[in-house]
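Each remark here refers to the structure printed beneath this line.
Complex shown without one protein chain; remaining protein chains in place.
So, chain A:
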Amino acid sequence: MIEFKMPSLGADMEAATLVEWFKAPGDRVERGDIIALVETQKGAIEIEVFNEGIIGEQRIQPGRKVPVGTVLATIVGPAEEEASIPAVKTTKPVEPRPQERLTRAEEAPAPATPPSLRITPAARRRAAALGISPESLAPGSDGIIGLAQVPTGPERAHRRGAGLDLDEMRKAIGAAMVRSHRDIPHYWVMHAIDATPLFEWLETQNAIRPMERRLLYIAPLMKAVALALKQVPELNGHYKDGVFRPSPAVHMGLATALRGGGLIAPAIRDADSRTVDELMDVIAELVPRARLGRLRSSEMTDGTVTLSNLGEGNADSVFPLIYPNQVAIVGCGTACPRPWVVGNAVAIRQVIQVTLAGDHRVSHGRHAAQFLTRLSELLAHPEGL
């Protein structure tokens, strides 16, 4: 028997309120299934399960606020031997797959759905309104998920991101950043990068692409940052209890500003091995979902590094603080035209000021410089990303 506990969804989380069970005792669950919704300071988070089995007893009822580590339910393993395996995350959770981007004009904000899933539009809308992942629904006898397969739960107030209490979120950010500032010996290294080739490549690409496939510069920029980080393992991973654990893959937290003042950095897994188009799809699906307060537990916990991109029309540079227990954060200022020396002349180029904040317990300025130099090289040849 496995004890399914309230997970810690970040360095700053102590407790959360169970809002809803999506599975009932006796239901079969698989790795990556979303089984509950909890409300945290950072919004409503869908909790995934990392074991296979059958839901046993649900010990906590919706509405109760419980500390991290509290047993929420028991899961009975599929076989007696497996019952003794502790609830450790061993495999990749199910991730949103590339899908046609957007648009809410057509469908409610639902999590990404595999193309193979057959669900009627009305069922999809109701599931989204109830915060239920379509993947968690069992199809009817015809193999299609219809309205009959979606529970008719009470109307919940998540449509306007009611899971988001910006005052609470500010407290959570404050707690995490106090800890970062107190515990992590930061250093910052900044480098101005000529990103003109990136913008020229994007302009050419977007001119020939249909509207739905157009790229924003964040997608190739993220890919380049991920590839450059891969070359400097001291900047990608976690530092905990005096030990640095580098991560073989780059799971990139993307700092996302919420209207009204909140900030959250959901993780994009394997940013280094996805194509630019895949990253664009993931970002386009993730950012609106983050703003609605509809993230999944793995997205809150899996980040190995964070990217903070101020974006167009914003300030020149940013000197961010590392999100504990990560060991680096990359800050990109706005891209703007600047005088730039090319050969023996001054030219106008699109320049991005990129800052790397590192943890001196793990790395030092030389590592940051290696990363920034590599990033600069990668951005000079965007077609190779």
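By definition in this document, a residue touches a chain if its C-beta (ideal position, glycine included) is under 8 Å from a C-beta of that chain, and two chains touch if they have at least 3 such contacts; residues count from 1.
We adopt the following convention: contacts and distances are computed from a predicted model.
When the listed names "DNA ligase (ATP)", "Carbohydrate ABC transporter membrane protein 2, CUT1 family", "3-isopropylmalate dehydratase small subunit" or "Carrier domain-containing protein" are checked against UniProt, the chain not shown comes out as "Carrier domain-containing protein".
When the omitted chain is restored, the residue from A:Lys5, A:Arg31, A:Arg59 or A:Arg214 that touches it is A:Arg214. The residue from A:Lys23, A:His251, A:Arg291 or A:Arg349 that touches the chain not shown here is A:Arg291. Checked against the full complex, the candidates A:Glu200, A:Glu312 or A:Glu383 give a single residue touching the omitted chain, namely A:Glu312.
In the complete assembly, the contact with the undisplayed chain comes from A:Ile283, out of A:Ile145, A:Ala195, A:Ile283 or A:Leu372. Annotation for chain A: contacts to the undisplayed chain at residues 101-106, 109, 159-161, 203, 206-207, 211-212, 214, 216, 218, 257, 259-260, 283-284, 287-288, 291-292, 311-313.
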